[in-house]
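Missing here: one protein chain of the complex. Every other protein chain is in place.
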Amino acid sequence: MTNETTPPAKPKRPFFLRRGPMENIATALIAVGFLMLFQPFALVLYTYSLVTLLAGTVMFIIVSKFPE
Amino acid sequence: MTDNNTTLLDKAAEKAVRATPVPLVYRVRGLSDRSIAWLFILPTIVLLLAINIFPLIWAVYLSFTNFRANRPNAEIEGVGFSNYQRVLTDPDIWQAMQTTAHFVFWTILLQMLIGFALAYLIDRKFRGHAFWTTVILIPMMLSPAVVGNFWRFLYQPQIGLFNYVYAFFTGVEPSSFQMLGSVTLSPWAIIIVDTWMWTPYVMLICLAGLRSIPDYIYEAAEVDRASAWRQFWSITVPMALPFIMLAVLFRAIENFKMFDMVVLLTGGGPGSTTEVASITLKREAFESWRTGRASAFAIILFVAVFGLANIYVKALNRVKQR
């Protein structure tokens, strides 16, 4: 759409400070939390689903502030 | 790209704008852009803070107390995390989560399959497809509560149309099964109604996905002599996937909160076979009046939905870039 050219290559940020991969981890964490909330197998997993979901969500909010 | 269709006049105007020292212009004539921006946005934010965020914070506070809404004068005591502990170790609430999961899984699966198939067929662009698409879309615009209520009529064991039609095609006795009264059938009664109602939603988004695939990709595939089957799996499905994900996520969020339709169809019964999370929550909050514990449960549901909403917005943005 716009006429933006590709940005010049920057020195790579360390893995845990880049947005893409960290966002995927957070997404996975939320998904896992959701499955834990729903699964019929172990009450323990259900009990810890909230913590997992919360961790995933908080992480998602934080890492979405990182540059691409 | 936007510059292509602007007229000469517009361009002249634009140049003039650039030539004028901007802050000066606005300061002379009334409010600055900055103050207008806030003036325009603040009322919405204030409303949402008052009606949504303040209550939410209050609910967080209540979730750490033993408050009961039917005894407003009783002393409120902080109970720490025990409400959360109770909710997260209660087998009945766990059961309600599984009931919800059952609905979410089956409704999404059915709606995806039927919805995508319908979208694929509508994309053949047969004569009159626009009209029939509109007809198909009608159920999703209706009120889930009213829909639930009239399906209850269709599901009546002796007089209901559903039983009659099913019996007509299968030969079983129409009064021999009760869609809403039986432990095995009642979840399916709800899944059928939800699928009837929301398949059009999935179809519409899938259709947008299919239409976003440029023709030249298929043409190139044809040149390469890729079979129709191959084209479907290596072009159609992957290219429509972001849209499908969008539909899945939104249906998951919505069905996770499912309330109206279930209340009107079965009310959670028979027994507690169709008692989804929202109904359990309503019972805790407005029938048992355990407000503190219900608030904790509400916060748990909220966190789950909020997590999904984050992913949903990410999916929205991905689709937007197309």
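Each chain gets a letter, A and B, in the order it is written, and its residues are counted from 1.
FYI, contacts are C-beta pairs under 8 Å (C-beta built on N, C-alpha and C of every residue); 3 or more make two chains touch, one makes a residue touch a chain.
In this section, contacts and distances are computed from a predicted model.
Asker: Given that one chain of this complex has been left out, which of "Electron transfer flavoprotein subunit alpha/FixB family protein", "Glutathione import ATP-binding protein GsiA", "Sugar ABC transporter permease" or "Heme exporter protein A" is its protein name according to UniProt?
Answerer: From the choices "Electron transfer flavoprotein subunit alpha/FixB family protein", "Glutathione import ATP-binding protein GsiA", "Sugar ABC transporter permease" or "Heme exporter protein A", the unshown chain carries the UniProt name "Sugar ABC transporter permease".
Asker: Over the full complex, note down every shown chain the hidden chain is touching.
Answerer: Spelled out, the missing chain touches these shown chains: B.
Asker: In the full complex, which of B:F81, B:F150 or B:F232 touches the chain missing from this view?
Answerer: Hidden-chain contact among the options goes to B:F150.
Asker: Using the document's definition of touch, tell me which of B:L185, B:M239 or B:V319 contacts the absent chain.
Answerer: B:V319
Asker: Looking at B:A96, B:M112, B:I191 or B:L264, which makes contact with the chain not pictured?
Answerer: B:L264
Asker: Which listed residue, B:V79, B:I93, B:I191 or B:A285, touches the chain dropped from view?
Answerer: B:A285
Asker: Which parts of chain B face the unshown chain closely enough to count as touching?
Answerer: 2, 6, 9-10, 13-14, 16-17, 20, 25-26, 29-31, 33-34, 36-41, 43-45, 47-48, 50-56, 58-59, 62, 69, 118, 121-122, 124-130, 132-146, 149-151, 153-154, 156, 158-161, 164, 174, 196, 200-201, 204-205, 207-208, 211, 215-216, 218-219, 222, 243, 246, 250, 253, 256-257, 259-260, 263-264, 278, 281-282, 285-286, 291, 294-295, 298-299, 301-302, 305-306, 308-310, 312-313, 316-317, 319-320
The criterion applied here is as follows: only the chains that are shown with their structure count from here on.
Asker: Roughly how many whole angstrom separate the Cα centroids of chain A and chain B?
Answerer: That pair's centroid distance is 22 Å.
Asker: Report the residues of chain B in contact with chain A in the complex, numbered from low to high.
Answerer: Those residues of chain B that touch chain A are 1, 84, 88-89, 91, 94, 97-98, 100-101, 104, 300, 303-304, 306-308, 310-311, 314.
Asker: Please output the residues of chain A touching chain B within their complex, sorted ascending.
Answerer: Touch list, chain A to chain B: 1-2, 23, 26-27, 30-31, 33-34, 37-40, 43, 46-47, 49-50, 53-54, 56-57, 60-61, 64.
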